[in-house]
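Sharing a structure below in structure tokens format, with a few things to ask.
One chain of protein is taken out of this complex; the other chains stay put.
Coming up: subunit A.
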Amino acid sequence: MAAVLESLLREEVSVAAVVRWIARSTRGSEVTALTRPQDNPGEAAALSSLRPLRKEFVPFLLNFLREQSSRVLPQGPPTPAKAPGASAALPGRPGGPSRGSRGARSQLFPPTEAASTAAEAPLARRGGRRRGPGPARERGGRGLEEGVSGENLPGAGGRRLRGSGSPSRPSLTLSDPPNLSNLEEFPPVGSVPPGPAGTKPSRRINPTPVSEERSLSKPKTCFTSPPISCVPSSQPSALDTSPWGLGLPPGCGSLQEEREMLRKERSKQLQQSPTPTCPTPELGSPLPSRAGSLPDEPADPARVSSRQRLELVALVYSSCIAENLVPNLFLELFFVFQLLTARRMVTAKDSDPELSPGVLDSLESPLFQSIHDCVFFAVQVLECHFQVLSNLDKGTLKLLAENERLLCFSPALQGRLRAAYEGSVAKVSLAMPPSAQAVSFQPETDNRANFSSDRAFHTFKKQRDVFYEVLREWEDHHEEPGWDFEKGLGSRIRAMMGQLSAACSHSHFVRLFQKQLLQMCQSPGGAGGTVLGEAPDVLSMLGADKLGRLWRLQERLMAPQSSGGPCPPPTFPGCQGFFRDFILSASSFQFNQHLMDSLSLKIRELNGLALPQHEPSDEDGESDVDWQGERRQFAVVLLSLRLLAKFLGFVAFLPYRGPEPPPTGELQDSILALRSQVPPVLDVRTLLQRGLQARRAVLTVPWLVEFLSFADHVVPLLDYYRDIFILLLRLHRSLVLSQESEGKMCFLNKLLLLAVLGWLFQIPTVPEDLFFLEEGPSDAFEVDTVAPEHGLDAAPVVDQQLLYTCCPYIGELRKLLALWVSGSSGRSGGFMRKITPTTTTGLGAQPSQTSQGLQARLAQAFFHNQPPSLRRTVEFVAERIGSNCVKHIKATLVADLVRQAESLLQEQLVTQGEEGGDPAQLLEILCSQLCPHGAQALALGREFCQRKSPGAVRALLPEETPAAVLSSAENIAVGLATEKACAWLSANITALIRREVKAAVSRTLRAQGPEPAARGERRGCSRACEHHAPLPSHLISEIKDVLSLAVGPRDPDEGVSPEHLEQLLGQLGQTLRCRQFLCPPAEQHLAKCSVELASLLVADQIPILGPPAQYRLERGQARRLLHMLLSLWKEDFQGPVPLQLLLSPRNVGLLADTRPREWDLLLFLLRELVEKGLMGRMEIEACLGSLHQAQWPGDFAEELATLSNLFLAEPPLPEPQLRACELVQPNRGTVLAQS
């Protein structure tokens, strides 16, 4: 490999030829923008001899660059990378610090020796340079998601693969290394400490000592200073005024010590938790104590050592990037940015400036001899990728444009970037982060009718509440140190899951779980996106601008930390962690199965959604407004899909993942044999193939990547998934950014796919050799484009917001630049951006599934030449009207039938008497009478759709729609709506009527029970009533007080005044006449209390306030009060009054206690009752008769008998009888006197 590079450097072959040579291995003879189509035979000859090594060139080149830069980038964020074999490392090369086995994990492009070799390497050949642990941890962190399993075992770190491992047998075993460590090809350079071959510098690293003097290198000054004149040689800018040019020798003792301490600390953390939560400290751990001790080296274009050589390498490198020959575009950019922002050379002796600028012709001298070289190289590469840069977010562009090094080295590029910045609208911002909101209860899916039994319904009711209780508790505590999900919530979750016995309950719960997941977690941070409906709009309409500002402020304060480097492991950030932990804690296979079913279904549904397609013809009319909405819709669908797919992958591969290392040899074969029998949880291969064919890769691939990122080690070895990876690889190669043409994929769409695929290729479970497979040409992929004219891929559906949301790690670029500006690694957070999708409800109408036959084909044809918005509108209207139609039928026809059922039921009950009869039987009778009426539903439904659809279509289509088009659209809408409604109605109307009637029957029967009288017609209060009457509760309370006074015990000074009693009864009348606040139980109690009061009056038991002499109520007053009561009973009570209580033994017995006994009031009352028709004579007779059976004192029984006889003997005439009564009882002289 080095030979290729060398011949290139010696200008024996041209860059173009080299790139062609490399690319041919994968892309046939396609010509790219950066290469020229002429093939020099000499070059070809020179290269053809190297053919077998061709596929190893790219890994070699990447490793070579990393190796070369090792001395420049000892600090700052790491450049992780994963490319196999083809090491550029030379045995004992300087700058190749050795590391432990874990360190090897972090090796960029590991050499081909067995891992053990590296592991045996002296741990700290050069102590100060040792930086194994930090990176190792990060790498380990990528190994698996926290909490998932401890897969980040150190052993995994040692895994290395040959870049060109034979594609047919992609095993994890190591194949023979090529002779890459050949000393002839890679002659050692400089002083070579002895050591095992192939040890490599780590790119990941290392705390960056903070420099406090950053204020001196404010980049802003560059912007205000003249762009060009200030350039090269005479560049004593602010930077050079400082004395840091020399740079302190690195590796000074204290720094070493700190690193050592840090290393220990980290390994301790690693041991404590096998699941490092976040690798951020790698990036962000500043060491304030070192602040200012290691200043930056200024970069000077004039001091670049070997321009030509750097230019050549930069060009080859750029070409490889442009051709997608590197696995991860953004990783390479990250590396280049690191070079651009490198602070200083590590070893002073190597940065020897006088090392001949003329030594171009070999690899013997280091490629980067100084910071100047690095920056020069970086700028060269960046110039080739301006297009990508210009599509980064505005913040990154700003930082780039303001970068003083970039300005010095390429004012032209700086100018373009600045222009790009000024023209950019790609402000990626964090949207509102409201707290969790619950999934709303929808009667259609959640009410009793959707459950098999009352028990299931009520169990689910409880479960919903437990679920949210758990969620709230998690919200409150999960950030507290020491809080543990499993410990805190595990048993409660399992208890809840244990109650989900019925399969139907599981599906209900899974639906809730999935909806809540979508609501809470669509944005990467997991905070946003809770209000997916119209809520944000509502808030803005409410003028919640202040709220928005508050949230933005909060966003600043709570900006998430680093996403974990440019290649973070798959994680469950924010709220997603809750759902992951919930699944783990529940550990219920039923739940997991239902969840997978549900997730798969939803993924299929969303993936197949008819999303808007780009139509060039349409652009004048439905321009930006439409596109904004459609882009948003796409974003919502895409983010939902990614989330669902991530969880599907997590659950589906959960049983196969474990902390143990991937199996090898026979064990692996048997596992493969077994696993290949298992059908995939979701047929992702077919979905991918279809997606590619339909040119919907931009939708399908991002979620597929999420799904695959949770695959276990075996998955990529299975034929089924291998096919998928090969398809993805071909897609990756085909996404050449510089090739843009009409109908092909949009730039940002490509960028998104490159980013997610690049990320996937870095996932530890994806074999490292996979990328550099020499598979068949990508033509195979290009062939199957029998695609629709304009697939989704060609539509500008991706914007920066979505790009950064899906790939927050792209934000690491910006962070790197900001780090450079701030001069401190402390500012590592705050740049990650995320968006909140604003709607899920706008998922659009599903195309009607029912269209068959000629009419349907005609309708399809009609839409073919119309703008798609027309079709969407018609489908939408049909869908809504159809659904409304069903609701309307329910509210009218069915409601009428239910009312009929109720009256029929009443009749039944009357004829059958109190008992009613068997409810089931009643229901059958009613249904047999009513269900036939359901047939009307279809006619009514047709009429409804006919009436409603045209207006809706007309309102939604443009005014200018031609009349014929309009009427066709209306007719189709009517047809579709009718079809939909009638299909539902004919299938369900009988069941619906049955269900509603059943509910009505049970309602009626229930109401029947306790208070039959309450069912009677009730009078409301009069229209003029202002509802100022005393409240019933107040009256009951007052009367109760009187009763308690009367019954005693009471203090001597307690009593009531007759006026108070009168007032009370007056108020009672008012309350009974104003029925606003009166409820039946209150009226019942008032009635009963009034009867008790009457009894106490009759028995003269009410203690009257006043002078002791007047301790008893006057007879006249008593009669007046009784009259009032009689009138209330007669006129005002609407419920039954238990008047028979007046003659209950207890109340009559009250008379027994009075001396002398006075019967006149009782007799008076009985007579009045009869007269007013409140009680029948017979009824009273019966009551009096039963009174005789009670045990009474002798004289009392006698008097009672007399009263009884008197009452019975009297003819029903008012006044004379009373007197007669009094006269017959002369011994009660007082009675007469008082009356």
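Following the convention adopted for this analysis, a residue touches a chain if its C-beta (ideal position, glycine included) is under 8 Å from a C-beta of that chain, and two chains touch if they have at least 3 such contacts; residues count from 1.
Keep in mind that, in the parts below, contacts and distances are computed from a predicted model.
**Q** For the chain that's not shown, choose its UniProt protein name out of "Eukaryotic translation elongation factor 1 epsilon-1", "Sodium/hydrogen exchanger", "CDAN1-interacting nuclease 1" or "Pyruvate dehydrogenase phosphatase regulatory subunit, mitochondrial".
**A** Hidden chain identified via UniProt as "CDAN1-interacting nuclease 1".
**Q** Going by the contact rule already stated, which one of A:Gln308, A:Ser491, A:Ser903 or A:Ser1044 would touch the omitted chain in the full complex?
**A** From the options A:Gln308, A:Ser491, A:Ser903 or A:Ser1044, the contact with the absent chain belongs to A:Ser1044.
**Q** Could you tell which one of A:Tyr468, A:Phe747, A:Phe876 or A:Phe1133 touches the chain left off the display?
**A** A:Tyr468
**Q** To test your reading of the contact rule: which positions on subunit A touch the chain that is missing from view?
**A** Counting over the whole complex, subunit A touches the hidden chain at residues 435, 437-438, 440-441, 443, 446-449, 457-458, 460-461, 464-465, 467-469, 472, 538, 541-542, 547, 1027, 1031-1033, 1036-1037, 1040-1041, 1043-1044, 1047-1049, 1051, 1076-1077, 1079, 1081-1082, 1084-1085, 1088-1089, 1138, 1141, 1144-1147, 1149, 1153, 1190-1191.
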